[in-house]
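Coming up: subunit A.
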Amino acid sequence: MNIIEFKSIIKKFGDFIANDKIDLIIKKGEIHCLLGENGAGKTTLMNILFGLYKPEEGKIFLREKPCKINNPHKAIELGLGMIHQHFMLIDRLTTTENIIVGEEPLKNGLVDMKKAREQVKQISDNYHLAIKIDEKIENISVGEQQRVEILKVLFRKAEILIFDEPTAVLTPQEVNNLFTTLRELKAGGKTIIFITHKLEETMNISDRVTVLRKGKVISTVNTCDTSPKKLARMMVGREVLLNVNKEKGDLGDKVLEVKDLSLIGKHKNIILKNINISIRKGEIVGLAGVSGNGQLELEECLTGLRKVTSGKIILGGDEITHTPTRIRRKKGFSHIPSDCLKRGLVSTYDLTKNIILGNQDSFTKNGFLQQNDINEYCKEVIEKFDVRCQSLNESVNNLSGGNQQKLVIGRELSTNPKFILAAQPTRGVDVGAIEFIHNNILKMRKQKKAILLISAELEELLSLADRILVIYEGKIVSEKNNYTKEELGLLMAGKKASDEEILETGNRIRND
Partner candidate 1 sequence: MKKVFVTMLILVFTVCVFAEVNVAIVFATGGLGDKSFNDAAMEGMKMAKEQYAIEYDFAEPSAITEYETYLAQFANSKKYDLIISIGFDQADALTKISERFAEQNFAIIDMVVMNPNVASYVFKEQERGFMVGYASALMTIKTGDVRINEDKLVGVIGGMKIPLIDANIAGFMTGVNYADNGVKSIHSYVNHWADPAKGKELTLSMYEQGADVVWGAAGRSGLGVINASKEKNFYSIGADSDQGYLAPENVLTNGMKRVDNTVKIAIKDVIDGKFEGKIYSLGLKEDALGYSLNLLPEDVIAELEIAKKKIIAGEIEIPATIEEVK
Partner candidate 2 sequence: MKRFWKQGIEFEMIKIFKKYENSIYSFTAILLAFLVGSILIHLSGFSVIKAYSALFDGAFGNVFNLTQTLMNTIPLIFTGLAVAIGFKSGLFNIGGEGQMYLGAFATAIATIYLSFLPVYILIPLVLIIGGLAGSAWGFVPGYLKAKTGAHEVVTTIMMNYIGILITSYLLLKYFKEEGPIPQTALIPESARLPELVEYSRLTWAIFIAVFVIIIIDIFFKRTELGYKIQTVGENRSAAEYAGINSNKMMVLSMMISGFVAGLAGSTIVMGVLHRFITNFSPGYGFTGIAVAVLGKNKPWGVLFAAILFGALQTGGITMQLFAKIPMDLIVIIQGLVILFVAAPILIKKLLRK
C-alpha cells in the first residue's frame, strides 16, 4: 500500500524553487531514504508533509486518500511524527515529562504521573528504547535524548516517522543503536522516512532511496539495486571520487610537539592524560576517537582556549603552553574548529566579517578596518575555496552548511599557517564538499604544512592521515600508520585489539 504519495509538489520561497514538481511514493512499512545534498529540498518537502509549509501546487495522498495538512497538529493527528535534527526537548524537565508534554494523561484535572510513567515504560519496552524515565534531559546523552524524541512521537501514536538527519549528532555506537531501533520500528509495522546526505547510512538502513537534487526528484531506486558510487553521482550530478589519492611526501622538521599534556577537570576527573604528539612538516597526523573522549578538550588546549594542567605545547620551536590564542595564531597556528557554528562563524555577520575573523588585525591601519583590502581578500578566498554565495555582504546564515564549512576552511588555510588543527572538518557536510575539503587538506600537506586531523570518520582518517593516534578516555591508546578499518573502529571503542575480536567486529561491520 502507498501510505504517502506526493503529486507534483511545488514550493517556492520568493524566486527560489525549493521543491520542483516532486512526485514521490512512500510504501507502508518501508524505510525510505531521502538522499540529497544540503539545500536539495529534502527538509522542505518533509515540512510540507508535516504541515509547516503550504505548497504552491500539488497534492498529498495519505493512505491513498487526498488530504490537506495545514499544521503540525493535523499531521500528528494523522499519525505522522517528526524527529528533528536539533532536539526539541526541555532540559529542565525529566524524560517522561518531555514525552508527555501536551498530551498528559489526566486524573482529576491533574497530571497523572504514575500513569504517564507506565505508558512511557510500556512503549520504551516494546521497541527496546531504553531510557531513564525520571532523569532530567540535561543529564542524559545525546543518543538517549534522541530516543526520548522517538518515544515522544510514538507516544502520540505515530505510524509514519520522519527522521531529519538523525545521525549527525551521534557517535558511531549510537548510530548502530539507532539503526537497530529503526529496524525494530519497521518490524512493528511503522513506516520510516529517513532524511540524510550520507551514502553509507543510506546503503546500510534503507529499503528504497529517493535522490533529490536542486529541488527535483532525480530517481527512486531499490537500495539493493544501487551502489554508493551511483548514488553519489545522482546526488552531486557528476562523478565523485570517494577515495582520495595521496602521494608519499618527505617529512621535514618537527612543527608541533605536545609533551606529556594532562588536563584535570573541575571535579578532579582526568580529562587528558600524558598526551604526546609530534607532527612534522608535510605530515598529516590523525587523531581518531569517538566524540567525548577528550578530543574537544585537546583541541581547546592546543588553541589556548583552555589552560592545561601540566605538560608542554611547542610550536615551531617556541613553547606556547601559556600563550594566548591571539599570539598562537600570529605564530602560524590555524584552526578549523570542530563546532563550526559555535566557534568558527558569527552567524549574524556577513561573509567578509567572517573571513577576517581571527585575522582582522592584518587588515587594520591606524585602528580602522581597510574595507577595500578586505573585499579583495575575501573575493580571493571565496573563489579559491568555491564558497557559493550571492554576494560578499550577505549573511553567512544564508549559506548552506557545506559552504559555511568551506568558508571556515578557506579562511584558516589562506593565512599561510605553519600548523593546521583540523577538527572534524567534514562533519555535517555533503559528499561533494567532503571531496573538496579532503583535496584541500592534502594540498596543504603538499605545501609542507603540519596537520593534525581530529576525526571520528574512519574513512577520512584512513585515506588522509600518514599516521593515526587513537584517543580513548583521554589517553592515546594506540599509534600506527597502517590500521584496518575494523582495528581502528575497535580501538576507538576502547577495546584491546586482539585478533579474535578484530575478526568478530569485522564480520559485524560487514554484516551491517
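Here is the rule we go by: a contact is a pair of C-beta atoms (placed from the backbone, for glycine too) under 8 Å apart; a residue touches a chain by one contact, two chains touch by 3 or more; residues count from 1.
Here is how the candidates were picked: all candidates are chains of the complex that A comes from, given by their letters.
On a predicted model such as this, the values are computed, not experimentally measured, just so you know.
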(message) Judged by that same contact rule, which candidate in 1 or 2 sits against subunit A in the complex?
(response) 2
(message) With touch defined as at the start, can you tell me which subunit A residues reach candidate 2 in the complex?
(response) 13-14, 16, 18, 43-44, 47, 52-53, 84, 86, 88, 303-305, 324-329, 335, 337, 339, 342-349, 353, 356-361, 363-364, 367-369, 371, 397-398
